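The complex appears here without one of its protein chains, the remainder shown in place.
All chains are identified by letter, namely A, B and C, in their written order; residue positions are counted from 1 within each chain.
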Amino acid sequence: MQKLASFEVNYLQYLDEGGKPANDLPDFADDHEVMVGLYRSMQLLRHLDARAVALQRVGRMRTYPASEGQEAVGVGASSCLSDRDVLVPYYRGTAMMLGHGVQPHEILLYWGGDERGSDYQNPLAKEDFPIAVPIATQMLHAAGVASAIKLRGQKDRAVLTEIGEGGTSEGEFYEALNVAGVWNLPMVCVINNNQWAISVPSEMQTAAQTYAQKAVAAGIEGLQVDGNDVIAVKDAVGKALDKARNGGGATLIEAVTYRLCDHTTADDASRYEDAKARAEAEKKEPLGRLAKYLLNLGAVNEKQLDEFAVAAKAEVEKEVKIYFDILENKPQPPSAMFDYLYAELPERFRAQRDEVMRRGGE
Amino acid sequence: MQKLASFEVNYLQYLDEGGKPANDLPDFADDHEVMVGLYRSMQLLRHLDARAVALQRVGRMRTYPASEGQEAVGVGASSCLSDRDVLVPYYRGTAMMLGHGVQPHEILLYWGGDERGSDYQNPLAKEDFPIAVPIATQMLHAAGVASAIKLRGQKDRAVLTEIGEGGTSEGEFYEALNVAGVWNLPMVCVINNNQWAISVPSEMQTAAQTYAQKAVAAGIEGLQVDGNDVIAVKDAVGKALDKARNGGGATLIEAVTYRLCDHTTADDASRYEDAKARAEAEKKEPLGRLAKYLLNLGAVNEKQLDEFAVAAKAEVEKEVKIYFDILENKPQPPSAMFDYLYAELPERFRAQRDEVMRRGGE
Amino acid sequence: MPTLTLIEAVTLALDHEMGRDKEVVILGEDVGRNGGVFRATDGLQDKYGDQRVLDTPLAEAMIAGLSIGMATQGMKPVAEIQFMGFVFPALNQILGAAARMRNRTRGRLHLPMVVRMPYGGGIHAPEHHSESTEAIFAHTPGLRVVVPSNPSRAYGLLLAAIRDPDPVIFLEPKRIYRIVKHEIEDDGEAYPLDTCFVDRQGDDVTFVAWGAMMHETLLAAEMLAKEGVSAEVIDLATVAPYDVETIIESVEKTGRCVIVAEAVRTGGVASDIAAELAERCLLSLIAPVGRVTGYDTIMPYAKLEGRYLPSVDRIADEARKVMAFS
Partner (left out) sequence: MPTLTLIEAVTLALDHEMGRDKEVVILGEDVGRNGGVFRATDGLQDKYGDQRVLDTPLAEAMIAGLSIGMATQGMKPVAEIQFMGFVFPALNQILGAAARMRNRTRGRLHLPMVVRMPYGGGIHAPEHHSESTEAIFAHTPGLRVVVPSNPSRAYGLLLAAIRDPDPVIFLEPKRIYRIVKHEIEDDGEAYPLDTCFVDRQGDDVTFVAWGAMMHETLLAAEMLAKEGVSAEVIDLATVAPYDVETIIESVEKTGRCVIVAEAVRTGGVASDIAAELAERCLLSLIAPVGRVTGYDTIMPYAKLEGRYLPSVDRIADEARKVMAFS
């Protein structure tokens, strides 16, 4: 037997569980503004999630998937996006969406059952995809957007997409990575490995020791990072996006984290999750870790942290108000179900639209 | 960065292009009977293919996919099958099917447009799958059969399946490998890497340097072999099947060969294939290589080789006769299109069956 | 006799058949430890072990493809697709392979498999969780498509589906998973898969419905009764191949027919029934064949979902319309 090829999968971590540098930090980690910004984004998300879950409990929100414990993944990754880049999120992509200009009340609208939640108003997100509920379908959309960028020879643009570790079992995940490899597409895929696909633990999802190594099948670079370490996530994704923008092709980044919440508000994780595993995971939680780092760095003091929390809550309340206002005072007319189906509604369906309108309110 | 995991892909070859041992040979390579048997199987296939293609040219066969140049892959692999194993072939799986008891006239019937070609009469093939035309679908069937074997705790049984290198781009390929890994299934998948997917060359199919490394994504073993070296194929597949039968799980084996023929009789490779590449590949052709080895080994002499050719032709003619006889003298009644749709034809379709019969001959 | 909801009846049928026949295995996403996101398989892994109730990796084509392979070995896989909106990746296996295996091998291999899926809208679920695309399967020879409309039928029809030697698509109307209860004796009695059920006798108009829509349809029939209109109500139950004879018999009596279905109007199973009537009942029909269906658009999200689904009012209105026709 002769050795043909060999591959390595590396792991990147900058901050240990106690928030102490475990490695030489990248430059941005010293930039107080940047680091505080990341912290505040993570905090906003945590508050938004908590509020959305609370709204669901009182019947003012439908099924909602929180990101608790996984904030560093999406916040770190999306902080690397430029206004020319395109985001193709997965359904637990709140962090990335917020990071690319989607407004909290749009996210609430979507999960509240109103299509307008995907009609992003911020120009930053104008070309971004809406949430992909069918698992792994977004991977191919990302590859398609990346193909357009590549074919047009656009520089300085790349596509960022995300998927859960469970989603990597879907064939479309591999199809997208494979074409990203052979067409050398400007695309970065982050795997949010939060250890669970609803009730199915990671070890029942694949025999691969890492999800990062799934890149080997496509001949692209794969890397694992500590997904609770926002510095590692930002560093890896930032470099991968730069590589993509400069013709270097696609990268797969596995961010290892833990889902510190139910799968969605429709789930009850206590049915299948070991309380000890959860307790262990809580120790590695990203927000507290980053707070410790920031305090050590002297970028913030305890009082400021409290102020941030208050500000985040206020911001969320403001957005919740907008959400309520839209639902209550500006509901979609029933005919909306026909008005965006085609550029122009075919004659054939006109009568149905009329009927919907005629029948009026619920 | 810390190294998490590393992987190697190895290459196996026993006979070089001139039929000379390039490595310490496995025991069976000294067994004249075994080796001559392999040669004769490869030769039979080549004659059968040639005859089928000739039949197509005169309108007595429909689209037919020959295996020219790739005979060592399927012949070597299927020679490792026991009567307890299950074969799940792909559409260019003639070699494997013949190797597991499917009769040549059944293969002719199938490609001649008669469903009875998949009603294998040999008990050996009774549980085998029919040819899978939709690319990669067979991979999941193989995993399903392997699951049944595993769940029932059956020892000494495994599943062999095959796919083209182009087929590895389909998502179902990866889905099957992934579940084969995590469920530790008794399954061996051979990739016939014949360099072409119709007109698409391998380098446009994937950026992976080898197809064997696609196993890394599933956490299973992957290996590349010289697919024109029947000894290497048999050795690798034999060991992988043994491993599978003994609870060792799945293996992916890439057999590197070359399609020395059109994709099918409906194709014209000269539109896209470089004549030089073909000429190069012809030098590595498996049948001549094996003949040289057998002559060197003293297992056969030139005269015997000629006799084998005559015998193969005669065997093919006999089968062609059976094929003709069935088509001409025992055609399926038109109602056959209803008779195997359900265990019992639903009342609802009875009238349609009657109509088909009533309308009679073409 | 236990009093059970539709979903509990599903569980009971699964339990019964697993107990009776050791070849029956359950597989799907979250069906094991979690007992399914709707709890259809609750308790079964504890009872039968993780070699008979299998939590799979997340891949629907794989779930269907594995089932095919297992079924050729004589196992009886009962696969769950978590929501019907997620069956699309499995269509290649279901339409392209499962429906054809017996036919293509001239009976050498066959597939005693069931694919269960919660289906339909009305529970304010997120996007892609409310599909009613039974027409895709009904248009595929080689499959059976079955939809229970109440707990007893869920029990009897699911038993029949599992015992059937060919692939059955078993669609569970999730909106009525828990709205009525039936007393069900766990007697292992399967219902036939080749007849529909006449649930209400009437003389003026025939309603045909299935699944959750039976609920609204029966309410509409009651409402009409108060107006002096006597409606016959047929539960199609086996949506493919369906029992057209019972429908025709009824329409020959009533002269009027309204078909009620949640799916998109164009090309739905409702259209096929109407086509059969247009071919075989012309002289009996004294009014146009009405169809009350989901509109020809994408099921709206929660906020407008209620406007999309056929309501008791829409059904009754259509019946009034055909009654008024002359």
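What we mean here is this: a contact is a pair of C-beta atoms (placed from the backbone, for glycine too) under 8 Å apart; a residue touches a chain by one contact, two chains touch by 3 or more.
Not measured: the values here are computed from a predicted model.
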| item | value |
| --- | --- |
| Partner chains on view for the chain not depicted | A, B, C |
| Hidden partner chain, touching residue among A:G144, A:P201 or A:P331 | A:G144 |
| Listed residues B:E170, B:D235 or B:E285, member touching the removed chain | B:E170 |
| Subunit A residues touching the omitted chain (full complex) | 86, 88, 115-116, 118-120, 126-127, 129-130, 132, 134, 137, 139-149, 151-152, 171-172, 175-176, 178-179, 182, 336, 340-343, 346-349 |
| Chain not shown, touching residues in subunit C | 61, 85, 88-89, 91-92, 95-96, 99-100, 103-104, 127-128, 133, 135-136, 138-142, 240-241, 263-264, 266-272, 274-275, 277-280, 282, 285, 287-291, 296-298, 325 |
| Touching residues on subunit B - with respect to the absent chain | 62-63, 91, 110-115, 131, 133-135, 166-167, 169-172, 197-200, 204-206, 266-267, 271-272, 327, 331-332, 334, 336-338, 341, 348-349, 352, 355-356, 359, 362 |
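As a convention for this text, only the chains that are shown with their structure count from here on.
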| item | value |
| --- | --- |
| Chain located farthest away, centre of subunit C as origin (C-alpha) | B |
| Subunit B and subunit C, separation of their C-alpha mean positions in angstrom | 40 |
| Inter-chain centre distance, subunit A versus subunit C - centres from mean C-alpha coordinates, in Å | 36 |
| Per-residue overlap in subunit C, given as positions that touch at least 2 other chains | 57, 59, 61-62, 89 |
| Interface hub residues of subunit B, defined as touching at least two other chains | 171-172, 175, 178-179, 182 |
